[in-house]
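Complex shown without one protein chain; remaining protein chains in place.
The chains carry the letters A, B, C, D and E, assigned in the order they are written, with residues numbered from 1 in each.
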Amino acid sequence: MTSQAFDTGLPSIRQVQSLIRDQHTVEVKLMTGDMVAGAVSWQDANAICVKADDGRNTILMRGAIAYVKSLS
Amino acid sequence: MTSQAFDTGLPSIRQVQSLIRDQHTVEVKLMTGDMVAGAVSWQDANAICVKADDGRNTILMRGAIAYVKSLS
Amino acid sequence: MTSQAFDTGLPSIRQVQSLIRDQHTVEVKLMTGDMVAGAVSWQDANAICVKADDGRNTILMRGAIAYVKSLS
Amino acid sequence: MTSQAFDTGLPSIRQVQSLIRDQHTVEVKLMTGDMVAGAVSWQDANAICVKADDGRNTILMRGAIAYVKSLS
Amino acid sequence: MTSQAFDTGLPSIRQVQSLIRDQHTVEVKLMTGDMVAGAVSWQDANAICVKADDGRNTILMRGAIAYVKSLS
Partner (left out) sequence: MTSQAFDTGLPSIRQVQSLIRDQHTVEVKLMTGDMVAGAVSWQDANAICVKADDGRNTILMRGAIAYVKSLS
């Protein structure tokens, strides 16, 4: 498993925490070219979980994420 | 070998454990663009194993997984 | 999470710090083939954040960055 | 070099050991989209080696493997 | 951030040091398929920087580099 620095003091982690708290819609672009939109449910060292409009959770592996963009 | 945090307390690991217990059908999208559907047999630090409808196990390497989505 | 050496003494980190200070426009090419242009807002061990012309921040994961090129 | 947990107690390592012992035919899908079929000769922390029908060994780097599927 | 062994005694690091010293033109092929040609300005644990003919520096992330080839 690939592992990054999961330090809640880092901007990359804190900004996703804000997105979880505010339930803003985000767009996540994956290395596969897929774009996943929805609210962020949780994050951990391995993944960011996004709940799409159909209410289903998708566990996005960090190594597969190209970028995260807030839409609000 | 790429290695991630395999800590059973992490949401990303716990949620896959629930999928194993409940034998819910999941969709796993790979970095190759392949989509693998089936029930999760097991997970470890390197891989998630999915049993497809033909009963065959496919060992999906974690570094190749883009996302995991529960269908039930 | 993938982790690189985030040592502020390294040229790769220092040059991005200069780009943040000078707010020069950069082009970042991603592994997906996407090109993101804008000013760099911040960097940390996991990501480089670019503010595009529409004022929105895009968190670019380091593992997804192919190159960074200053345009000024 | 990317490195994963090469612990012979892990299911992902043990199942490949069984494939080596039984010389079952496997299909290995690579991140390039290539599919390699044959019997597994050996595995180590960096690679899985597959002997194709022409008797030639191909050293498949673990970071390039998307999945391993037994055909028997 | 992905990290490799940045040990100046390694051939892979020493040969790039020679390319910097001699300012030979190199071709660097990226995982995106892009080919970048120019003289190497510097290298560190995270990146190799190439100055193209237009005099602009491009910071190439090591994880995105497929190969480096000297043209002279």
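Just so we're on the same page, a residue touches a chain if its C-beta (ideal position, glycine included) is under 8 Å from a C-beta of that chain, and two chains touch if they have at least 3 such contacts.
Quantities reported herein were computed from a predicted structural model and do not represent experimental measurements.
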#### Entry: Missing-chain contacts mapped onto chain E
2-7, 10-13, 15-16, 29-31, 33, 45-46, 62-63, 65-71
#### Entry: chain D residues that touch the omitted chain in the full complex
1-3, 6, 30-32, 34, 36, 42, 44-47, 49, 56-61, 63-64
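In the analysis below, only the chains that are shown with their structure count from here on.
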### Summary
Those chains that touch chain C and also touch chain B are A
### Query
What is the distance, in whole Å, between the centres of chain B and chain E, each centre taken as the mean of its C-alpha atoms?
36
### Query
Measuring from the mean C-alpha position of chain A to the mean C-alpha position of chain B, what distance in angstrom results?
18
### Summary
Residue ranges of chain C touching at least 2 other chains are 1-3, 6, 30-31, 45-46, 63
